[in-house]
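All remarks here apply to the structure that follows.
Removed: one protein chain of the complex. Kept in place: all other protein chains.
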Amino acid sequence: MNKQSEQAVYDRQGFGKNLELAPPAGLLIVDFINGFADPEVFGGGNIRPAVEKTGKLLALARKRGWLVSYTRVVYAGDGSDANVFTDKVPGCLDFTETSELSQVVPELPPEPGDLIIRKQFPSAFFGTHLASALAMKGIRTLFITGATTSGCVRASAVDAMCHGFKPVIVEDCVGDRSVQQHEANLFDLKMKYTEVMRLEEVEALTSL
Amino acid sequence: MNKQSEQAVYDRQGFGKNLELAPPAGLLIVDFINGFADPEVFGGGNIRPAVEKTGKLLALARKRGWLVSYTRVVYAGDGSDANVFTDKVPGCLDFTETSELSQVVPELPPEPGDLIIRKQFPSAFFGTHLASALAMKGIRTLFITGATTSGCVRASAVDAMCHGFKPVIVEDCVGDRSVQQHEANLFDLKMKYTEVMRLEEVEALTSL
Amino acid sequence: MNKQSEQAVYDRQGFGKNLELAPPAGLLIVDFINGFADPEVFGGGNIRPAVEKTGKLLALARKRGWLVSYTRVVYAGDGSDANVFTDKVPGCLDFTETSELSQVVPELPPEPGDLIIRKQFPSAFFGTHLASALAMKGIRTLFITGATTSGCVRASAVDAMCHGFKPVIVEDCVGDRSVQQHEANLFDLKMKYTEVMRLEEVEALTSL
Partner (left out) sequence: MNKQSEQAVYDRQGFGKNLELAPPAGLLIVDFINGFADPEVFGGGNIRPAVEKTGKLLALARKRGWLVSYTRVVYAGDGSDANVFTDKVPGCLDFTETSELSQVVPELPPEPGDLIIRKQFPSAFFGTHLASALAMKGIRTLFITGATTSGCVRASAVDAMCHGFKPVIVEDCVGDRSVQQHEANLFDLKMKYTEVMRLEEVEALTSL
């Protein structure tokens, strides 16, 4: 079945409705840390351009006063918190509090007061206090950028929706080592879980 | 980039290692309910053959004494539990406790003592007591079947892994309205989150 | 050590600060179901008067347009969802979807659109979608009533706080089979987790 007739099935079954975005908004930057920007580690594909575009989105977020949050992959370093995910992808265990791999990329510097979430799983929400922090501030809409689209971005977006926040994937601000998987996952996200917008569309939103 | 060179990237970065499966095992049947078996509602694609294959897997699970659990999509019917997911896919709200849509398909009858999880989100684990029930019984490995591969099956598999269980997707027992999305999601699952096995491989496992 | 010198320790260590309550507000009525109102089942103590006072609070909530939510204890009836809690208190397993024990008391009738949370654990939040539903509506302050103060009310209040909501225990609207445990738990709640107010104080709040 080709892409067009496939879309027709989703349309006929009523998927892909739009979310009514409401303030206040937050920005979540998923795993834009050195190890995911480096093609020799977990990077590649369209991740680098997504980092650059996210610089503009971050500036917008600060200008509008959105809550800014980042995730970092951080393991203990002694194997004590190895888990099923690290059984599948053992290289994750090299990401420790002080390793270069796990520092936020220099292009997107955190500021004091930003929320820094250390995580050991794909989703920014699993085993962390992110949902609590967003709910406490009454956040309704969550713009999501980062890497990878088919991994931690998707897992975080699905969980954002489950926790009651309206997720918006900024599609030119998310990237993946595999451009094919990037595209396939954007399709699922748009049909079932989130809004998908380009940076310029986000810039044009005046109500948030 | 073609599929082959893409796989090479994942291999080089160390993705897709195997999980060491350990007993005791459980079986999770995700949303094999009438509404997902019917192409006029949320079904289509390769869902029907997956239901049929799951009948064999269910028989195996009962023979081996695995904990059997099912999910059903169940909303209140008065809109009180509408959520961001139903904003994207409003048709979900028709699935209520007594609607025909939300009953387990007749081919896979639950038995007394099976765990029936009512859910309002993609993942079988979100907002439910499934993780607790599995942990209480010391379950280590969770075979997962159901619909759809790109939706509730994937979300449940990712969460299974996060909660500490080793997920095994039985690939001919999961289905999707879109065979393309089915394939794309199996790739992500295999590379990052789960084992992916065919029914006959599961039948050949003697240690579980 | 007597109560007065004990309070001095908490004061000196900086416990018991006040929460700044913010709109919008919600009301959570915990387990005011027949089985907890009946001294022959799980009732007794000061539960009955708390039910009556809650009638007034519920009227206030409806007048002000607060989100109203109820919990009911509901188990499957076939033992499939027995858990560690029911190992400690086996009588819980008699509370099923259709049992008289598990219906909301007639004095506090739910209306269409109220959130009805079925739970298998002390906290209204554990294994349920309550936190998600509150976050989706941007709820900031949660008034809590119900039974028992030392059990499901406390567990729900602690979780409300953890999930980012400002909990207010309405002290003459919560009750317990043991008045001693009611008092001891109100002390913990006030020092560490929630506001504690009387109904007339809540009525006097004009900002919510």
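Chains here go by letter, A, B and C, matching the order in which they are written, and residues are numbered from 1 within each.
FYI, a contact is a pair of C-beta atoms (placed from the backbone, for glycine too) under 8 Å apart; a residue touches a chain by one contact, two chains touch by 3 or more.
Remember, predicted model here, so these are calculated numbers, not experimental data.
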item	value
Contacting the left-out chain in the complete assembly, out of C:32, C:75 or C:165	C:165
Sole residue of B:9, B:76 or B:136 that reaches the chain not shown, by the stated touch rule	B:136
Sole contact to the chain not displayed, among C:76, C:116, C:184 or C:205	C:184
Where the unshown chain meets subunit A, residue by residue	76, 78-81, 83-84, 112-116, 120-121, 126-129, 132-133, 136
For subunit C, the residues touching the chain missing from this view	1, 3, 6, 9-10, 13-17, 19-20, 41-42, 44, 83-85, 87-91, 121-123, 126-127, 150-151, 155, 158-159, 161-162, 164-167, 177-181, 184-185, 187-188, 191-194
Interface with the undisplayed chain - residues on subunit B	22, 131-138, 140, 162-165
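Criterion: only the chains that are shown with their structure count from here on.
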item	value
Furthest chain, CA centroid comparison against subunit A	C
Distance between the centres, which are taken as Cα means, of subunit C and subunit B, whole angstrom	34
Mean-CA-position distance for subunit B and subunit A (Å)	24
Touching two or more other chains - residue numbers and ranges from subunit A	162, 164-165
